[in-house]
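Only a single protein chain was left out; the remaining protein chains are all shown in position.
Think of it as A, B and C in the order they're written, each chain with its own count starting at 1.
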Amino acid sequence: MAEFLSLNEAVSENLKEGDTVCFEGFTHLIPHASAHEVIRQKIGNLTIIRMTPDVIYDQLIGMGLVKKMIFSYAGNPGVGLLRRFRDSVEKGWPNKIEIEEHSHSAMAHAYEAGAAGLPCAVFRGYLGAELREVNPNIKTVICPFTGEELTAIPSLKPDVAFIHAQKADKKGNILIEGILGVQKEAVLASKRSIVTVEEIVENLNSHPNATVLPDWTVSSICHVPGGAHPSYARGYYKRDNASYIEWDKIASDRDGFKNWMKENVLDVGVEVFQNRIKNLIENDNE
Amino acid sequence: MAEFLSLNEAVSENLKEGDTVCFEGFTHLIPHASAHEVIRQKIGNLTIIRMTPDVIYDQLIGMGLVKKMIFSYAGNPGVGLLRRFRDSVEKGWPNKIEIEEHSHSAMAHAYEAGAAGLPCAVFRGYLGAELREVNPNIKTVICPFTGEELTAIPSLKPDVAFIHAQKADKKGNILIEGILGVQKEAVLASKRSIVTVEEIVENLNSHPNATVLPDWTVSSICHVPGGAHPSYARGYYKRDNASYIEWDKIASDRDGFKNWMKENVLDVGVEVFQNRIKNLIENDNE
Amino acid sequence: MNSDYSSDEMMTIAASRALTNKDVCFVGIGAPSAACNIARLTHAPDITLIYESGTIGTAPNILPLSIGDGELCETAISTVPVPEMFRYWLQGGRITIGFLGAAQLDKFGNINTTIIGDYKNPKTRLPGGGGAPEIASSAKQIYITMKQSLRGMVEEIDFFTSFGHGDGSDHRKSLNINTDGPSLLITDLAIWKPDPISKEFTVYSIHEGVTKQMVQDNCGWQIKFFENLEVTKSPTELELKTLRDLKERTQRANSRKEDN
Partner (left out) sequence: MNSDYSSDEMMTIAASRALTNKDVCFVGIGAPSAACNIARLTHAPDITLIYESGTIGTAPNILPLSIGDGELCETAISTVPVPEMFRYWLQGGRITIGFLGAAQLDKFGNINTTIIGDYKNPKTRLPGGGGAPEIASSAKQIYITMKQSLRGMVEEIDFFTSFGHGDGSDHRKSLNINTDGPSLLITDLAIWKPDPISKEFTVYSIHEGVTKQMVQDNCGWQIKFFENLEVTKSPTELELKTLRDLKERTQRANSRKEDN
């Protein structure tokens, strides 16, 4: 049953040094505030999972909190490469992270299989692709009816999933609308989950087939308006493209990165997020 | 790309003697009008698939159009057994159909795997269950990571899927709302598909995450108001429980069954369906 | 105490008492559905009811006649596609209680709803397993409700539609089934629990006014009783009123439909 907590409490109660954790969001609804709280609490030695690690994973890596990353596309969408990730993989700063690399299809299947309680995902993947030569977690099974060789990878079952959603109702049911990504699967595949939301409402009043996570599937709910910034929350605020472009420059050198993190993450609290979206609020008249 | 046709044309263009066909609907949106059109056109030697074969499958079987049935629960929901199905299996009238029997979980997985383009579905199923002794299409695969023995069954890939939906837009995109069953999977798993709809509208104006089948995934669309009766269509009319209860009596003897079919199916046209729902129309003031 | 009630009502109410606010029930139609909703309307308002049609967290005002009635969707927190229901919710291990009925039941909680006679040439062809084979292995615990009869409670079932405790003791574990299996049987005459060692269903509580002999006379195997045999408390006024009101609302809603 979901507990309503402050983000500070939710992170310290649910995430431990050495855990396997995912912060999911597919361009939309990326849980930035949660990642910053983890950085402030300096919870390290993490194995971080995400289909599309972008700015927050660059930050976690640059701050030295990451032991290993499982992923399928490490880029700053629409901008370029991830400079802190590259510095770690190419030069070992601040530490050389271990990587387990997959394709999007594989990761999506692995979350889906995790949510479905299966030990592995079976799909048609990696045909002729070299990742299967470098990733020992890509194996095969034979279809017992056609003899076709199919691909198998272990399902993803993180210790903790962080997601950001539009709404929770008073009971703790969570509503996600728009681009859904793999968030529902990530929560259902994980042992524990923390959901930050834009708003807490009396009733969700949602479409019968809308994506709703019942309260008993979630560990903690935190009211964090703006908690996805510079990602966006459909119906609330737009993507802050300028911030993504700026990140490329901020992350380009180690000192610049550290200074920015001190000023914008370590020395501030979760409340800064609601100021950051002020100029991005969705306006129906626009 | 979907063609708008009369149900008569759609059936004769898409369904052939000997085809494998499913009429899907999970209590809600069962395509009764389509099954009756198939019966009028006397297209036989069919392999019929459905998780929950009920009245229309009893009718197809009783009319001698069925060679084989693949299913997981053959009953008249809330009423009892299926008398024409029993007469075929127990006494061979009008012919003894072949059966391939599964569980709901297996059938749902098999449609899902068909939609996903896979040759088989892999899941955790039939543990200790005797169906695996009598159904040679239940096999196993071993998880290459944990060694767990998982269940595999062939994916379902019908020649033709029939479903009933609430709305099509002018372009042919289909909207389904409420209890969704396996209809989307059935259409995507099938080579061809026929969708009867309550209404054709200019724009669906639907929720972004509503269940919509794009026009290019459907073969034919037919405007058949009431086409699910005595099943129901959320937002249009309620389930006609009395008809389900009556069916038990109608199907209880061979002559009564044949007379009813002549009077209510063979000698009438698709237009009768809109009259049958007149007293069942959903009323918001109720 | 109220003695003016039927054994059916006693069965439904006894089953409802076994449910708690923390349970997530996979509900079948009939007695299980009534029991779950009585629990929701009395002592367990926060219980989660899931029907295999994909409706999660339903709170129907009337009892559905089928597992896919519109009422279930209208009152649900969310309605998901059926493949998702079986993959994420049942197989995903999220169900605490699976409620099953049986045409034939043996003492180890194995259930037959497939055929009477031989599978290839059945004497009576029953509906089949539906969701039961995987409910039986995926739900953390299985509660069974059925009216007792010599035809229904048999020494040997004709077909293993869903696996209970097999031949008893650790048979489930030996097949790598890691859930508890049948842990409660509620009949119109008694409440049964598996013996901790043998896993044989053993009478735990006899409904008020019922004798041991009556329970045995309506069961096809030689019954064992727990040592400290209890007596099931009769339905309270509230339980009985809640059940009867629910049934009356249901009947009214259905007849109104036909009167239209």
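Things worth noting here:
The working rule: a contact is a pair of C-beta atoms (placed from the backbone, for glycine too) under 8 Å apart; a residue touches a chain by one contact, two chains touch by 3 or more.
These figures come from a predicted structure and were not determined experimentally.
Touched by the hidden chain within the whole complex are the displayed chains A, B.
Among A:182, A:195, A:213 or A:261, the one in contact with the hidden chain is A:182. Here the missing chain is touched by one residue of A:31, A:125, A:172 or A:226, and it is A:125.
Counting over the whole complex, subunit A has residues 26-28, 51-52, 71-75, 77-78, 81-82, 85-86, 89-90, 101, 103-106, 108-109, 111-112, 123-131, 134, 148-149, 178-182, 184-185, 211, 232, 234, 238-242, 244, 279-280 touching the chain that is not drawn.
Across the interface with the omitted chain, subunit B contributes residues 1, 112, 115-118, 173, 185, 188, 204, 206, 208-212, 214, 216-217.
The rule is short, and it goes like this: only the chains that are shown with their structure count from here on.
The interface carrying the most C-beta pairs in contact is the one between chains B-C.
Averaged C-alpha coordinates give centres for subunit B and subunit C that are 28 Å from one another. Contact of a single residue of subunit C with at least two other chains is seen at positions 73, 79-80, 87, 91, 138.
Contacts with at least two other chains are made by residues 123-124, 148, 178, 180, 211 of subunit B.
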